[in-house]
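Following: one structure in structure tokens, then a few remarks.
One chain of protein is taken out of this complex; the other chains stay put.
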Amino acid sequence: MDNNIEKRLQNLRDRLTYIGDIFAGKHRDNADLLEEKLSSFTERARSDSLEDPYGDLAALEDLFNYVERRLEDNITAMDRVRIVRHPQRICLRDILENVYDNFTEVGGQDEYSLDPGMLIARAVITRRRGKKSYTQSVMVIGQEKGHGAEFRNGGSVKPWGNAKARQYMRVAETEGIPIHTYIFTPGSYPIEDYPGAAQQIARNIYCMAGLRVPVVTVISEGGSGGAEAIGLADRRLMLSHGYYSVISPEGAAAIEGHLKAGQRATPELIEQCARNLKITALDNLKFGYIDRIVVEPPLGARPWHFDFFRHLRQEVLRATDEVVISTRTLPVLKGLALARVRQPDANLDEMYTRWGLSPAAKDRLLAHRQQKFLRLSRMAARDRRPFFAKMAVALWDWASKPWVSFKYDFYRKHQRRIRTFMEEMDNEWEVFKSRLFSPWRKLTRKLPTGRDDAGKTKELTALSSWSGEGHRKRWNYLSPRYKIDRAVTCPNSAAYGCLDLWGPDLFAEFAGVCSHCGYHFPMEPEWYVKNVFDLGSVFEFNSEIEAGNPLNFPGFDERITAAQKSTKCKSGCMTFEARIDNIKLVVAMLMGTFRGGSVGAAEGCKFVEAAQRAEKKRYPFLAYVHGTAGIRIQEGTHGVIQMPRCTVAVRRYIESGGLYMVLYDTNSFAGPVASFLGCSPYQFAVRSSNIGFAGPGVIKETTGMDIPPKYHRSYRALSRGHIQGIWDRREIRANLKQALLTIGGRNLYYR
Amino acid sequence: MIDISALLDEIKAQPFRDIVITTPHTGVVTFADIHQGDKAHGPQGQWKEKPGTVIATLERERNPKPICSAEKGVISLLHTELEGRFVEAGTPLAVLRHQLTRAEVENLILRKALHLFPAPERAKYYFTPDVDKKIRASDAHSVIVREGMELLIMSRMKREVPLHYSGPSGVIYAVYFKYNENIDAGAPLIGVCPQDQLPTIQEVIMRVQTDWAEKD
Partner (left out) sequence: MVENAQDLPPLHEHRILVANRGEIAMRIMRACRKLGASFTAIYTADDAASGHVRLAREMGEKDSLYRVSSYHDANELMAVADATGCTAVHPGYGFFAEDFRFARRVTKRDRKLVFIGPSWKIIRELGDKINTKRLARSLSVPPVPGSDRPIYDELEAERIAKTVFEFQERQGIDRPLVLVKASAGGGGMGIEEVYDPDQFRSVYRRVRNYALRQFKDEGVLIEQRITDFNHLEVQIVSDRSGRSPVHFGTRNCSIQSTGRQKRLEVAPGFAADTLSYTFDADRVLRDIVDYSLAMARKVGYDNVGTWEWIVTRKGDPFLMEVNTRIQVENGVSARIARIRGQGEIDLIAEQIRLGLGEPLGYGQADVTFDGLGIEYRIIAEDPNNNFTPWVGHIESFSWKPEPWLTMLTHVPVDEPYEIPTEFDPNLALAIVWGKNLDEAKARGLAFLQNLRLTGHNASGDPLQSNVEFLKTSTERILRF
């Protein structure tokens, strides 16, 4: 048997194990058939009893192809998960070698890298138009699974790996070359070592929301936060056998099945979750979260599918060209160019589009990208307002824009000048006046002042007038728990010797703070709304936008209704305008009481609108996180997409001159912290809060590590530089005011 | 020089310690599902973050609190007659027969080998701030004490008096007092190992490590 046959047989054997692996025991009969044929062929080939080994082999290969095509029709969501996780799946190095013409790995090499899970390369593509050839550079960034190599960590990137990615995105921006990112990750590695998983992803997303070069993303395995860390792109392509999801199906099953640490979910439940989460390329295309599907060979691309790489090359070139062309302004030329590259049979290798952009084009590129994300997922949030009401709001919004811009951009600027002039005039007048009256004053000073003494004595011995008579702090809102006569044990009592606290004292006068050690018991969201902001100044908006069940996740409608009933809120995010000592601000509050404060399409929608409202009214914008457990997994990618979406909204707000502050309370974890919350330059935490990327259970599950108690304490986040300060709950109001005045100052927010 | 073998034999003859589990405060007792002769375990986990076996629940002012076993052992006595009753603070609930662990045996022998610095009065004791800082930063072994050094603060009757160390100089090998706990006069506060005796002490530890088998 010659070497060639042996090689091809090995390939078939690999294909056979692959089929066995990805179907996990299903379609046994097909696999058995192939196995039988393969072994009988091998036997005969070994004994050299074949007349036409190449012909028989080709027939066998055809059979394999046929079976694979047939199985392709029955592929389930969970099968796709197994496909992308399979060691035989193509990985980034295969793409670099086969899609690009040449490349140099940067930021480390193989296992000698800051994080071998994150691969970065400068790659070139050579295209020809006529006789001329053009070499174009791109920055390729993506997770490398390395066909299961241990040191690649399965493409689960550590915080510093994401930091490396961000660094080279910046490099690409400086160099003005497009970025191609390839997402091959089951999720980020959830550790809090500097810079912290959540914090770094947030920085990456914030960075990508403003990158001034074209970004094209290809998703193979898009696991939640890890995917978003390099996924905010102008064009998002997805491999047809990939998945893009908020959480691994196993993780979803563990949550759905209410499993405790160490327990395992049943395969049926996992399969069911994979189906319900709508994680396939088709689903995501339908939702609009990806722009195009790159069709793979049956049962998914493997390194020997060279046709696929050619196809992929065409697709990434097309996507990049499209992005570049769409920044052009001349309508006719633009339309023609777009039509040319969009032609399905166009050979992009024989066309040439310059990828460099002028500053104005970069502005348009950015605007397109930001608008694209802001438009996403609107339909996934329920808005039960009647049509007219919606139209009226939209109309008012449109009509008031010129007025607001007149008021702040024109009037305020000139008003300041007038005031400065008046103040100077006033000073001059005072100086003049004092000169004028100085002889008179000299005279009066010499007069006896006996009367004055009596007055002074009186000041020291008689009752003075004082408006702060009721200076004893009274709260406007008390936790209903104060009505329960019972003692409460402070969790720190073993360490600090705190005596049991009496509930009615603790939850009323003490504002939920242990009087001995200062531990903060969680309070209700209402406590903050009523005690932090000026009484009666809170004006809620968009309260009609409701959390829904966009994926029709089984049984979830009831759970949403139950949460709405118990909290009397329509969604987990309350957005309102309020005042603190007459400083107006817009607040978006994520409430830990509504399904753990998880963020779905409705919450994201409200958050975006709150940021836009703050931008329009020139108010400071505060995200008060009473608690958030992460992205609402039952909404699938409708939830995940809120990470880049809200970050885009926040970035637009900050860049228009707004002051965006975040205040964490109780427990804040996962997606929101790793995006629109974590990207704020001013993040504070209330004492006793926990901040992190993944909870202890998830960390144990994904990394196998036990984490020490207090791993997610805000103090650690402070030492790491994630947050800027830790506030006592009773001082939130004073601290917020001080922060607004000192950080905000004259230029950051509009009083 | 101490005779380690003799000491070990002595301890081996009596390898148990009876721990009386008492109520930390008043309240109504409800015993957990536990019986005489049952095994109980102490806090577990890498950071001792998981509490030990629940012996009983003590409810006071509608606040039930679990009372957990602090060590591993066998419950040799359970005061089940207290079930459902309101008890005083410090009422014995159970007796735990605890087999000495390696660390405890080590400690017992070290007490004989080290120079012990006793408490002059019944009071609460703390390390002076700079010593405390050093201990917290690394561990007690990093502190070298000298005759006359201001080492501890004795606190009683709301007054704090500095306490000077007396005895041979060396490293603090063991600390026998806890934060906010009254120490009787004469009870040892710290165990000091003179520098030249460190090898002897290491040997004690080695011997215990090899000769003392911990059983489940």
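The chains carry the letters A and B, assigned in the order they are written, with residues numbered from 1 in each.
Methods note: a contact is a pair of C-beta atoms (placed from the backbone, for glycine too) under 8 Å apart; a residue touches a chain by one contact, two chains touch by 3 or more.
Treat the numbers as computed from the prediction; the structure is a model and nothing was measured.
Asks: Looking at the whole complex, which of A:E350, A:E424, A:D505 or A:D557 touches the chain that is not displayed?
Replies: Looking across A:E350, A:E424, A:D505 or A:D557, the contact with the absent chain belongs to A:D505.
Asks: Just name the one of B:R122, B:H141 or B:H164 that touches the chain not displayed here.
Replies: B:R122
Asks: Considering the whole complex, which of A:L330, A:I418, A:V431 or A:L460 touches the chain not shown?
Replies: In the full complex, the listed residue that touches the missing chain is A:L460.
Asks: Which residue, B:W47, B:F86 or B:Y179, contacts the hidden chain when the whole complex is considered?
Replies: The single option touching the absent chain is B:F86.
Asks: Determine and list the chain B residues touching the chain excluded from the picture.
Replies: 24-27, 60-61, 63, 86, 88-90, 120-123, 156-159, 182, 185-186
Asks: For chain A, which residues reach the chain that was dropped from this view?
Replies: Residues 453, 456-457, 459-464, 466, 468-469, 471-472, 485, 487, 499-500, 502, 504-505, 509, 728, 730-731, 734 of chain A touch the chain absent from view.
Following the convention adopted for this analysis, only the chains that are shown with their structure count from here on.
Asks: Please work out the Cα centroid separation of chain A and chain B, and write it as a whole number of Å.
Replies: Averaging C-alpha atoms per chain gives centres 49 Å apart.
Asks: Flag every residue of chain B that touches chain A in the complex, lowest number first.
Replies: 45-47, 49, 60-63, 65, 180
Asks: Using the touch definition up top, name the residues of chain A that touch chain B in the complex.
Replies: The touching residues are 485-489, 497, 500, 502, 706, 708-709.
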